[in-house]
Every structure is written in C-alpha cells, then in structure tokens.
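Structure, as structure tokens:
Every protein chain but one is kept in place in this view of the complex.
So that you can tell them apart, the chains are marked A and B in the order they are listed, and the count of residues begins at 1 in each.
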Amino acid sequence: MELLTNQILAGIATGAIYACMALAVVMIYQAIDHLNFAQGEMAMFSTFMAWQMMQWGVPYWAAFVLTLILSFIGGIAIERLLFKPLAKAPILTNVAGFIALFAIVNSVAGLIWDFTIKQFPSPFGSAPFLGSQLISTHQAGMIGVTIGLLVLLFLFFRFTRIGLAMRAAATLPESARLVGINTSWMIALGWGMASAIGAIAGLLIAPVVFLEPNMMGGVLIYGFAAAVLGGLSSPLGAVVGGFLVGIFENLVGTYIPGAGNELKLPIALALIVIVLVVKPSGLFGHTVIKRV
Amino acid sequence: MTAMLDIKDLRAYYGQVQALHGLEFHLKEGSMTTLLGANGAGKTTTLRAICNMVRSTGTIEFEGKPLSGKSTENIVRLGIAHVPQGRGTFTTMTVEENLQLGAISRSDRAGIADDVERMYDHFPVLKQRHTQQAGTLSGGEQQMLAVARALMLRPRLMLLDEPSFGLAPLIVRDLFKILGKINREHKVTILVVEQNAQLALELADTAYVIETGRIVMSGSAKDISNNEDVRKSYLGY
Partner (left out) sequence: MSAIQETVTDAPAIDAVPKRAMTLGAGTSAVVLLLLLVMPLFVKNFVIFQLTTVLIYGLAVLALNILTGGSGQFSLGQSAFYALGAYISAVLMEHAGMNYALTLPISGIICFAFGFLFGLPALRLSGIYLALATFALAVAMPQFLKLGALEEWTGGVQGLVVTKPDAPFGLPLSQDTWLYYFTLAIAIAIYIASINLLRSRSGRAMMAIRDNEIAASAMGINVALYKTLAFGVSAGITGVAGGLGAIVVQFVAPDSYTIQLAIALFLGMVVGGVGWLPGSIVGAAFIVFVPNIAESISKGLSGAVFGVLLFVVIFLVPHGARQVALVCQHWIGKLKRS
C-alpha cells in the first residue's frame, strides 16, 4: 500500500512536467485547431536562450522574464513568417510545416549549443519537499507554477476582452470576422502565448531532464498525450491529464512485470488510447456536434 | 442625396464559377430594403460580397468610400453589421458573451454596458437566459441573439441573411416588427435578404428582385408587390 501511494506521489511529480507542456499544447490547439509538433523544440530553444543569458551573468529571474518576452515575440514571428502563408493550405501540409520547423530548430540548437548535456538551475532548489524523499522542492514549485498558470489562463480567457476575442476566433472564425475580430492576428497571438508558456515549461523541465537539444522529445509526447487525454479544448483538462499520465507511467513501470523503461511509453499510450476509445473527446472535452 | 451603399458592376466567383454577373443597386440612408429572389439567385452571395467574404470585382461604396481591398473585419468596423445565414451564434459561449463579442470592436466600456441593457429591453428573453450557453437557445431565440449581437456594433448599416429561416411564422412576425422598430428608432439602414417575400415586402420600403446574379426589377416595395410577375413567382397568388 505504501508502495502504491509512493508511486502515485512520484507520478504526480513527473506529471507536473507533462501538465506544464500540455498547457502549451492546448494553448496552440485553441488558436490553430491542430497540434504543433515543433512545440517541444521551440521550448527547448527558449530554455537554451535562458541558459545562454545566465552564462553571460544575467540573474535567473531576469533571464526568465527576458526569455518569456523573446519567446512570445519569436512565436508571433514564426507564425507571421512561416505559417500565415500556409493558412489556406490543407491541414496536412501545415503538419508537414511543423515537422520542418522541428528539424530546423533542433538542428540549429545543436549547432549553436552542441549536443552535450548541460546542468540547468532550479529557482526552487532540490531539497526534499516537506521531508518527503519523493517530491523535491523543485517539483513542488513546478506543480505550484503549473496551477498558477492555469488560473491565470482561466482568468484571461474568461474575463478579458482579448481572451474572449481569441476564443471566438478559435471556435467560429467566420462569425468572429463578422463582429470585427482580426482572426489572423488572434492566431499569431495564440502562437506567441503558446511559445511563452512552452518556455516556462522548458525552464521548469530542464533542471529535471538536463538541457540538450533532444530534451523535449519524450516530454512532448507525454504532453500531447496529456492534452489529448484531457480533451484538448480545456486547460484544466490538460493539467489533470498531465498528472494522470505521470501517475499512469509510474504505475505501469512498477506493477507490470517486464515493462521496464522501454515499454513504459507504449503501455501508457495504450492506456490513453483505451480511455479515448471509451470517451473519444477526452475527459474534459465537449463533443462537437456535426451537421451534414 | 447620395446613396449610403452604392454597388456597381458587382461580379462574384466561387472558384471557377461566377455567381454574380454585374449587379447594380444602391441603398438610401435610413431605408429598409429587401432583396428577393429564388434559391441560387445570388442573394447570399451579394451580402457576402459586400463584406468581402467571397472573391468579387466591381465597386462597392459605403458612404462614398470604396470597400474593395478591405478585410471583412475592417469592413465590419466601419459600421456594417452582417447577420449571416445560420446566424453564426457562438454556441459554446453564454448569451452575454455573445453580446459582448458584438461590441468587441468598440472601446467605450460604459456605452457597451448600456447597450447590453438596451438589448435586454428589446429582447427580454435574452435577459432571462443571459448566463446560458447560446447553443441551448431555440432557433427563434438564437435569431434574436444574432440581431442583438449585430446591434451591439452600433451599426450604420445592417445586412440580414434570411432571418426567417427555420422559424415559426409567429416568431417571424415578431422579429420583423423588431427590425422595423430598429430601422425607425435607431436610424439603422437595413438590407434584408428573404425567401418570405410577402412579409419582407410588407415591411420594406424598397425592393430589388435578383435572378441568376442580375437585378431584374427594382422599385418601391408597394409597386413590386403589386407587380403580377412578382406575385406569381414569389408570392404565390
């Protein structure tokens, strides 16, 4: 029994990573209606920028804020330069564009910062949290930041006019234009916000997985899985999904004989698929009613 | 007096297919005009062309200024509210949020709050349901909401695409009464596209008849409704 609770706690700790990434995934999904496969790489690049600033002697929080701002601008720039021209292209062509972006960002980061792993500092330290060996202060801090972000996003979308406009543009672009919303810029804004949230995720994840150009590969997959499990349209769902995926992963590793590290991912994914087969629009998503 | 909306030689295309073939008409300020025609005549396309939602050529002037090359959202911001066919309700949002969205291009917070209250006066049913998801409203209520949302822009011109579509006759009558009131009291110029020609002609002062992408008849609503051809083709008696 103690093993079980311990594993669940450990799962929540890793789940915080996925939850954070999943929030960024949901953000971009809200804006553009599909998943950005390059999102993890963009977050990795942001994290490297912060690392570089700290190498130059910029204090942590200053680097944090600067990175967020640069990521926000960078996200908008990527949308304006690369994806706005593809707005009328088929969805699958856009997906190919994400893959191309993935290759570019990964390769450029590798060239600038090479592929050796680097230590990344945590603002919360890494002492045991409240005397527990399973959760460190860093992981507790991560959970706190994720939940804080969730609340901020909720307030933003619920109570600000720009948040309302973004939701409108995402759900019904044509109607949104008819009330005078510049939907194209709303998409760019979505990219900027997703990029900034991704940067936060990257900065929080880097102390755990170490910094290197491929650090986000696994995290992004779990982040996608978490977002999809949560229902893609709901930030709350993404966070809950993130924690669930973390718990799944740990329990599978502990209780399924022979699963080991290799099979953890496929089994966790299979479990998610089973959940989706039962509830195809995710745990918190609402079903979209289609008309002929 | 110059026309509020002046359209000349309007041609519109869906891909390779041409839907409008040199349409010409104009709207007088403060008028209520109806555009009549059979299915596929190009009524909806005309409205969509005004808001640049379909590829078109020709000139469209609003209060003397050409609209060509402007994006849909910028045309709307000039004061042209468009209630699309199917109402365009943001179904996952609340009634109140839908109204707020109508005024999203305005920045006078106090004025917006006043206008929301005015809409609740015009359409009491919306007040009752203001926290409900708009998708849970009935068809008639959603049409009221669409009109209210359009009015939240404080438009100078309002374009309505088949407001009676799918509504019970009694509700249609209510709706048209409200439209008449908006036209008279708020001085909003209205262009309404309708299949329900009888009702539209009762209410409008001017009418145009459109056939396969061309205006084939125009005049005062009274004259048009007395025209025998129109009676036979559109009014059914």
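By definition in this document, contacts are C-beta pairs under 8 Å (C-beta built on N, C-alpha and C of every residue); 3 or more make two chains touch, one makes a residue touch a chain.
From a predicted model like this one, the values you see are computed outputs, not experimental measurements.
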Option from A:35, A:188 or A:239 whose C-beta touches the chain left out: A:35
Touching residue (missing chain; options A:20, A:164, A:187 or A:225): A:225
Among A:7, A:47, A:175 or A:250, the residue in touch with the chain that has been omitted: A:175
Absent chain, residues of subunit A that touch it: 34-35, 82, 85-86, 88-90, 92-93, 95-97, 99-104, 106-108, 110-111, 172-175, 221, 224-225, 228, 232, 262-263, 265-266, 269-270, 272-273, 276-277, 280, 282, 290-292
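The rule we apply is simple: only the chains that are shown with their structure count from here on.
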Subunit A and subunit B: spacing of chain centres that average the CA atoms, whole Å: 43
Subunit B-touching residues of subunit A, taken from the complex the two chains share: 161, 164-165, 167-168, 171-172, 174-183, 286
Subunit B residues within the subunit A interface of the complex: 51, 53, 71-74, 76-77, 81-82, 84, 88-93, 97, 100-102, 104-105, 149, 153
